[in-house]
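Got a structure for you, written out below as structure tokens; questions coming shortly.
The complex is shown incomplete by one protein chain, all other protein chains being positioned as in the whole.
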Amino acid sequence: MKEILKFRDKRDWAQFHDPKNLAEAIAIESGELLEHFLWKTAGESRKITKEKREKLAAEIADILIFTILFAHETGVDIEKAIMDKIRHNEMRYPVEKAKGSAKKYTEL
Amino acid sequence: MKEILKFRDKRDWAQFHDPKNLAEAIAIESGELLEHFLWKTAGESRKITKEKREKLAAEIADILIFTILFAHETGVDIEKAIMDKIRHNEMRYPVEKAKGSAKKYTEL
Amino acid sequence: MKEILKFRDKRDWAQFHDPKNLAEAIAIESGELLEHFLWKTAGESRKITKEKREKLAAEIADILIFTILFAHETGVDIEKAIMDKIRHNEMRYPVEKAKGSAKKYTEL
Partner (left out) sequence: MKEILKFRDKRDWAQFHDPKNLAEAIAIESGELLEHFLWKTAGESRKITKEKREKLAAEIADILIFTILFAHETGVDIEKAIMDKIRHNEMRYPVEKAKGSAKKYTEL
């Protein structure tokens, strides 16, 4: 986190990092990540060569960096957000109903 | 990370979590995050009420959880990926050229 | 439509064009379209040079071609879908309430 903010502030980029732009950046990067799997089957998508892994790592880093910046700009505590979501999903997807099912909680 | 995997494995969901599906999930969630800012100006997007912050926190958590699962499935070391990307961007965006500019490195 | 299908069938690509993959393709292309406006203000996004217009035209074409193929694969009548949606939105967004407002119908 500190490294990301230091990188940004040296370049005076906070001015561009309003939440709207950062949310756009996350969406764009996640499209680039998805492109690696287009026209592939689920099975093919599991086969990750070393070269592919490096490309995926770069896409993941972009998504995470922009998401961390977004959280910073909007005052969201990332660790708390993740823990809250897990607790919330534990209620929405009780093990006995959700086990082995890909259904949305509204359809369980 | 441990919490996320425990949650998943209790529900036997690893079978659905191939990289293709996880990349789809990240893209979908990032669209939901973006929707909070549609038709808004950059300035409006900076005004975050407490209620809005909670909704954004839930969207961020979804993106991060799926990204962490994606990294787990594809063998990507998240911290290394972020540090590598920062180093890479330091070369692509040298401070003296990039300061205060929103241009892509290919246009600097 | 005919041209698009002819192009595809000559290359034997229908096998890859299941709805899931086509929906991915639409999402990916729409991310590429959005990238043209990242870090730009609304005002800047309205200034379209001839060169930029050609790039945007290529992105729009990608989105439309995959959407038309998607509609073909899923048996959706495009013109009817658009007219139905306009009728639906006329009810959700009555002129007297929606005029000049960017609010979602759920907030009107």
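Each chain carries a letter (A, B and C) given by its place in the written order, and its residues are counted from 1.
The working rule: a residue touches a chain if its C-beta (ideal position, glycine included) is under 8 Å from a C-beta of that chain, and two chains touch if they have at least 3 such contacts.
Being a predicted model, the structure only gives us computed values, none of them experimental.
A.B. asks: Residues on subunit C that touch the omitted chain in the whole complex?
C.D. replies: 3-4, 7, 10-13, 15-16, 18-21, 23-24, 26-27, 30-31, 33-34, 36-37, 40-43, 45-46, 48, 53, 56-58, 60-65, 67, 70-71, 73-78, 80-86, 88-90, 93, 95, 98-100, 102
A.B. asks: Footprint of the hidden chain on subunit A, which residues?
C.D. replies: Spelled out for subunit A, the touching residues are 24, 27, 31, 39-42, 102.
A.B. asks: If the hidden chain were put back, which residues of subunit B would touch it?
C.D. replies: These residues touch the chain not displayed: 16, 21, 24-25, 27-28, 30-32, 34-35, 37-39.
FYI, only the chains that are shown with their structure count from here on.
A.B. asks: For the copies subunit A and subunit B, give the interface type as same if over half of its residue numbers appear on both sides, and as different if under half do.
C.D. replies: Copies use mostly the same positions to touch.
A.B. asks: If subunit B and subunit C share one sequence, what is the angle of the rotation that overlays their CA atoms, in steps of 5 degrees?
C.D. replies: Nearest-5 rotation angle for the superposition: 180 degrees.
A.B. asks: For subunit B versus subunit C, what separation do you get between their C-alpha means, in angstrom?
C.D. replies: Centre separation, subunit B to subunit C: 24 Å.
A.B. asks: With chain centres defined as C-alpha means, what is the inter-centre distance between subunit A and subunit B in Å?
C.D. replies: Each chain reduced to its C-alpha mean, subunit A and subunit B end up 3 Å apart.
A.B. asks: What are the residues of subunit B that contact at least two other chains?
C.D. replies: Touching at least two other chains: 24, 27, 31, 40-42, 102.
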